[in-house]
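Omission of a single protein chain aside, the complex is shown with its protein chains in their original locations.
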Amino acid sequence: MKERKGLIIGSVILLIIFIGMLIKGEPSKSILVWIAALLTLFIYSFLYRDNIFYKFAEHLFVGVSVGYGISVYWQNAFIRKVFDPLFITKTYIVDGQFHLWPLLAIVIPTLMGLLMLSIFTKKQAWLIRIPIAFVVGMSAGISVPSTFQAYIFEHTKNTLYITLSISSFIMIVGVITTLVYFFFSKEHKGLLGKTANIGIWFIMIAFGASFGYTVMARISLLIGRMNFLLYDWLGVIK
Amino acid sequence: MNVLLALLFLMQQTPNSLPSDTTEVIEVVRPAPPTDVIAMDTPNDVGGSVSVQWEISEDDGKGLNNVILYNVFRGQSEEGPFDYIGTVGAGRTSYDDQTVEKDKVTYYYILKAQTKEAVESEASNVASGKAAPQWFHHGRWNILILGILFALFFAFYIRMAKGKKLFIRKIAGLDAVEEAVGRSTEMGKPVLFCPGIGYLYDIATIAALTILGRVAKKTAEYETRIIMPNYDPVVMSAAQEIVKQSYTEAGRPDNFNEKDIFYLTQDQFGFAAGVDGIMLREKPGAIFLQGVFYAESLILAETGHSVGAIQIAGTDRVTQLPFFISACDYTLIGEEMFAASSYLSRDPVMLGSIKGSDASKVVIISVILIGAILGILGGLNIGPFGTWFQSLVNWFGRG
Amino acid sequence: MRRQIPLILTFLTGIAIFIAFFIPHKPFNEVQDILLDWAIIIAGFALLLGIHSLLRKHITHIKKKDGGWGYSLILTFFFVGVFTVGIISAIQYKGYSLTPGSLLYFVYDYMVIPLSATMFALLAFFIASAAYRAFRARKLNATLLLIAAVVVMLGRVPIMENAFFNFLSRFSDWFMFIPQMAAKRGILIGVALGAFAMSLRIILGIERTYLQ
Partner (left out) sequence: MGFWEKVMRLDRRWVFFLIALAVLIPFLKPLRLPISVTKPVKDIFDEVEKVPPEGPPLLIGTDYAPSTAPELDPMLYALLRHCFATKRRVMLVALYPQGAGMAQAGLDNVLPEFPEVKSGMDYVFLGYQPGIGSVILQMGEEIRRVFPTDAYGVSLDSLPMMEYIHNYDDIAFMMDLSGSSVPMLWVMYAGARYEQRIGVGTTAVSAAQYYPFLNTGQFKGMLGGLKGAAEYEKLIKKKGYTEARKVATIGMDAQSIAHLVILFLIIIGNIAFFASKSHRKKTKLTSG
């Protein structure tokens, strides 16, 4: 309970600092800046605990982003890829000649899309599996060659840039032991176990290092927001 | 990659006017033209493109050192006339003419070097070439070969596996699924499954959905509520089907509530804000963060931790793994997540494919080891190892 | 039937894209782009399901007037509002509603971006709390995590100008380039093999959880 009290006092101090600055500084006269600043504070209030301000900002954010997303998607999916080619540019008519294939290339996906809506019927709801099966099959087909290209070949090749140095040695040991850690079909005992252990050390060191490396970028984000609050909104700093 | 894309983009662009009008030339010192121009079909394409190659001008980087550009011209016959088609910078020795209208028709090319003062050299020799489409991408042999080899491993091990009991090493994060759902049930709290912000065409999302199937079966058995906010509506639809099926298999189809698997928003941080809100209000006892995650990973995992849930995370995005490792109780690292469906089902055929994947790993490790040995021997200038090493690296670098 | 058709479709789509990858000749060169377009169109329809799912949930809340229905009202209001703005902008700019100067662009600039930036910046707090909790020398693995993080963090903000910090700064860069990269490559090759196995299982119809 005592700890709670301390926290409340801490939060109140922060609030007082802000109110003090609001009085002392030259707050922005733009309503947009005020709205953005208040929403920023609303969202940060959730660091203390869930409250009505955060709930308000959260629901506003979800509502706005869905409305925005559907507007953009509407445009990209329906207007550009279905409506325009079907009725405006008529891609299936070239030099006055009718071509079946370009028409099918619009009609087939539209029909598959309509099958998504089969979920609303009770009996034919299974039809939704057809578009899902199509998308999954497509992703599997794309993933096979691209994983080879982008991951296996790229990383094997880059590992093989070898010089006679400690760095090269560490690189090779690191890649191999990490790969050994991902052996699933053998129990990690004996030599395999030891190698896999070195692999997990490498993984842990790597995770620690990239964690530490990222701190700066994250703090930068907060500095950016703080600058907005103190400079653009409150005008306390020149 | 970005640089490559930009380069491709640049190649399609041509300056919209010709740098040829020079009105006040006082003394014209013409640079030497490029030499040994050859033209040939651009390999591994759909046709409509001819590659022109040449040796740089005597005054490019040496001699007068005043060449800054090469202008490429194309004609229908050896005598011309030649039309300007594009420009590349000094030092470059090739240009892909992608504006060829007809395949299998011979075109003629000449080049001229150009200086900063817009003085052009004499024309180079005339080269001729035809464009043609190809039926096989020769730069991708390596992918086809390795792909077939690995696929054969899979076929072999799947065939071997039928009807056998296969070993698979312990994956702590997956063993914890039952514990997590069980604890949630004891506390009378729901289970939250978050598939991240991937689409159904991310393999990691599909892997997450297979995990969802097992989790849902457990929640059905324990009669615990499962909540799943979604980023992609296609994933939502698939998830609804999966959970419904899991509940039917567990003999409790009536407990399935479609409304608990709902769409939230397709905005990265809007989604994070929404899921945070759900965590704070529903106070789930177990949280599964499985799939594709970007910066929101830590926002979700820290909020999840603050409500006291057991958290099991998993993703193939390496940049986010450090945050899951530090904030969650269990984390499936990369491939562990793809192995999950085999691990959880214990189906011999599925486990066979895991064995196939391990065999492929042995191949890659061997390649790296052999490469390292060749590289060291090559580095010490012993025998032909250096060249062998180079060809190995090149083989991996093609395509 | 209800199972076979989807499985066959998955097989055919997967194989078609895989084969097309190796053939630059027409019409194979376009297969992947066309099918990706199809997926976008399908996703467009699926979005209708998403909107239905979201609105049904919140409209029921509002109708029942149960706890927090006011927030559901806010969400619905802003959704409808921004959606209307999107339609107006689309009409105004002939389908290109995101043209700078349009109302939708304004919403993006003044609402979506600042709210995203604010949520994003929460990470500054969370990265600190996660570090405090996780970086304890419990076991060897956790200790390695801790040491690597501390070394790199010290290398990032040289507090003093001396040889030690100069070395640390260089060392943390080396750390990112060599040991960090090594493990990352190992994980990524593993991910690629796992994804390859998963894709094969899907194409061959062994993995069918997603089609339950």
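Here are a few things to note about the model shown:
Per-chain numbering from 1; labels A, B and C assigned in written order.
Heads up, the rule we're going with is that a residue touches a chain if its C-beta (ideal position, glycine included) is under 8 Å from a C-beta of that chain, and two chains touch if they have at least 3 such contacts.
Keep in mind that what you see is a predicted model, and the values were worked out from it rather than measured.
The chain that is not displayed touches the following shown chains in the complete assembly: A, B, C. When the full complex is taken into account, the listed residue touching the unshown chain is C:117, out of C:34, C:88, C:103 or C:117.
Within the set B:43, B:63, B:91 or B:139, the residue that contacts the chain not displayed is B:91. Remark: the omitted chain is touched by one listed residue; of A:51, A:89, A:165 or A:220 this is A:220. Remark: the omitted chain is touched by one listed residue; of C:90, C:146 or C:200 this is C:146.
Along chain B, the points of touch with the absent chain fall at residues 2-3, 6-7, 9-10, 13, 15-17, 19, 68-69, 87, 89-91, 116, 118, 302, 306.
By the touch definition given at the top, chain A reaches the unshown chain through residues 3, 6-7, 10-11, 14, 17, 47-48, 213, 215-217, 219-224, 226-227, 230, 236-238. Mapped onto chain C, contacts with the missing chain fall at residues 113, 117, 120, 124-125, 127-129, 131-133, 135-138, 146, 149-150, 153-154, 156-161, 173, 176-177.
Simple rule for what comes next: only the chains that are shown with their structure count from here on.
Averaging C-alpha coordinates per chain and comparing to chain A, the farthest chain turns out to be B. Chains joined by the most contact pairs: A-C. Remark: chain B and chain C have CA centroids separated by 14 Å (rounded to whole angstrom). Separating the CA-averaged centres of chain A and chain C is a span of 3 Å.
Within chain A, contacts with two or more other chains are made by residues 43, 55, 57-59, 61-62, 64-66, 68-69, 73, 116, 119, 129, 131-132, 135-136, 138-140, 142-145, 148, 152, 156, 159, 172, 175-176, 179, 182, 203, 206-208, 210-211, 214.
Across the assembly, chain C contributes 21-22, 39, 42-43, 46-49, 51, 54, 112, 115, 119-120, 122-123, 127, 131, 135, 145, 184, 187-191, 193-196, 198-200, 202, 210-211 as residues in contact with two or more other chains. Contacts from chain A toward chain B in the complex involve residues 43, 46, 50, 54-55, 57-59, 61-62, 64-66, 68-69, 73, 116, 119, 128-129, 131-132, 135-136, 138-140, 142-145, 148-149, 152-153, 156-157, 159-164, 168, 172, 175-176, 179-180, 182-188, 203, 206-208, 210-211, 214. Only residues 140, 142-143, 146-147, 166-169, 171, 200-203, 206, 234, 237-238, 240-241, 264-267, 269-270, 273-274, 276-277, 280-281, 319, 321-323, 325-326, 333-336, 339, 343, 351, 354-355, 357-358, 361, 364-365, 367-369, 371-372, 375-376, 379-380, 389, 392-393, 396-397, 399 of chain B touch chain A when the two sit together in their complex. In the complex of the two chains, the chain C residues touching chain B come out as 21-26, 29, 39, 42-43, 46-51, 53-54, 56-57, 112, 115-116, 119-120, 122-123, 126-127, 129-131, 133-135, 145, 184, 187-191, 193-202, 206-207, 209-212.
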